[in-house]
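Complex shown without one protein chain; remaining protein chains in place.
And then subunit A:
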Amino acid sequence: MALLPARLPPPTPLGALQSIERSLLCRGEKRRWKGAGAAKGSKGLQRDRSKGRRGGLSARSALTSPRLPPPLQLTSEDMIAAFSQAVDWAGCSIRAFAWHPHTSKFAVALLDDSVRVYNSSSATIPSLKHRLQRNVAAVAWKPLCASILAVACQSCVLVWHLDPTSLSTRPSSGCAQVLSYPGHSPVTSLAWAPSGKLLLSASPVDTAMLVWDVSTENCVQLQWFGGGGVTFLAWSPDGSKVLAATPSAVFKVWEAQMWTCEKWPTIKGRCQTGCWSPDGSRLLFTVLGESVIYSLSFSEYRGDMQGQVGGSKTASIVADLSETTFETPYGEERVGGAVQSMAWDPTGERLAVIIRGQNPRTAGTQTVVAVFRTRNSPVFELLPCGFLRGEQSAEPQLIAFHPCFQKGALLTVCWSTGTISHIPFFFLSTHVPYGSPGRSPAVVTASSSVREQPLFSEL
């Protein structure tokens, strides 16, 4: 296993993670994690089975939940900053990042409200600007499509139809399709269906998330009363389930065929981020204010169990990331804290987590990217693998895995300095990336006629 950062100082030695207690947990196994909130947390994560299994309206929950959760009194920019996956959305020059699901192409939303599209096989860098494109919180490429990019803006969702062969660096705003719905702003999260048919958009002020049929601009509201709006969306790679986090201490897992949902109350706070295993059978998520990663397993998806999400009864804690001290060659370092965002690589063998530092000003812990080795079957395993740190004073902002890297996994980190680095992990995978073309390794490299820029330099 090699860890090869491109422009980074040498990574923390791999063995230095011993003091983070490994908490490899199977369901029903005796739990060994530390931390006071653990028992409480698992109790809090008993699924709310009593109310509305079939997606019915639960009036009681609507009444008991606060009418306006505190975050909703924020201005919309503060709201986006609070709910964005980026560590420092308001201050950093990179606000959102997305890999194209099939090719080596990615989109970056910048502080000046423009979105740039970088392509490894072309030197032109289109810069997308539109008068409605303000305060971009998320970008997402349409799967099974060459170049359609959805951008979550303050007032609407913009869908850019880019010509992949075009050499223009400033596509006109006529290429953008505006999807707006009254009361649905600011949009903080987007998710495309892996089949490329539907787009989900969510806003923290709208209790409904919208399902868009982008080509006809039709939308369907998926309403669930109680819990405020929807802050974060994650569609499972197999297309069967969607995680929808709310600003209050509850999140939902929708089943994407009949669109019923299961509701999960948490005790401490809202669900901050989550990611799905490639087969959609396991959800890892974190809760704001707790420095642990929870895991939630789902029964294997079969098309015939219509309208059932099939989640297990309780979520289990699989990793404790609370603050610890390390002895490193550079001195003692403190690492640990709440998780800001997570990314799981398409083979399901690496998990990257941005751990937010407690207080960077007072020489407390710093924000780092922790990488874990994972295995999903036959039993779930999560083993520490290493930390990634940027250059001096560079903090990680956003992380994402390349969707079809053939030689293992390719992690992309956006740093607060504005640089983006690709960090490859070379390993032999038993699985093939879900969205990879052909599932046969020759395809990406096949088009040798065009100039391919390497995404990383090997040391």
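Operating definition for what follows: a residue touches a chain if its C-beta (ideal position, glycine included) is under 8 Å from a C-beta of that chain, and two chains touch if they have at least 3 such contacts; residues count from 1.
Operating definition for what follows: contacts and distances are computed from a predicted model.
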Please identify the absent chain by the protein name in its UniProt record; candidates are "AP-3 complex subunit delta", "ATP synthase subunit a", "Nucleoporin NDC1" or "Cytosolic iron-sulfur assembly component 2B".
"Nucleoporin NDC1"
One chain isn't shown here. Among A:154, A:231, A:260 or A:397, which residue touches it?
A:260
Who touches the missing chain here, A:181, A:426 or A:456?
A:181
Tell me which residue among A:96, A:149, A:219 or A:382 touches the hidden chain in the full complex.
A:219
Touching residues (missing chain, whole complex) on subunit A
54-57, 100, 102-103, 144-147, 164-165, 177, 181-182, 195-198, 211, 213-221, 223, 257-260, 302-304, 307, 435, 437-440, 442-443, 446-447
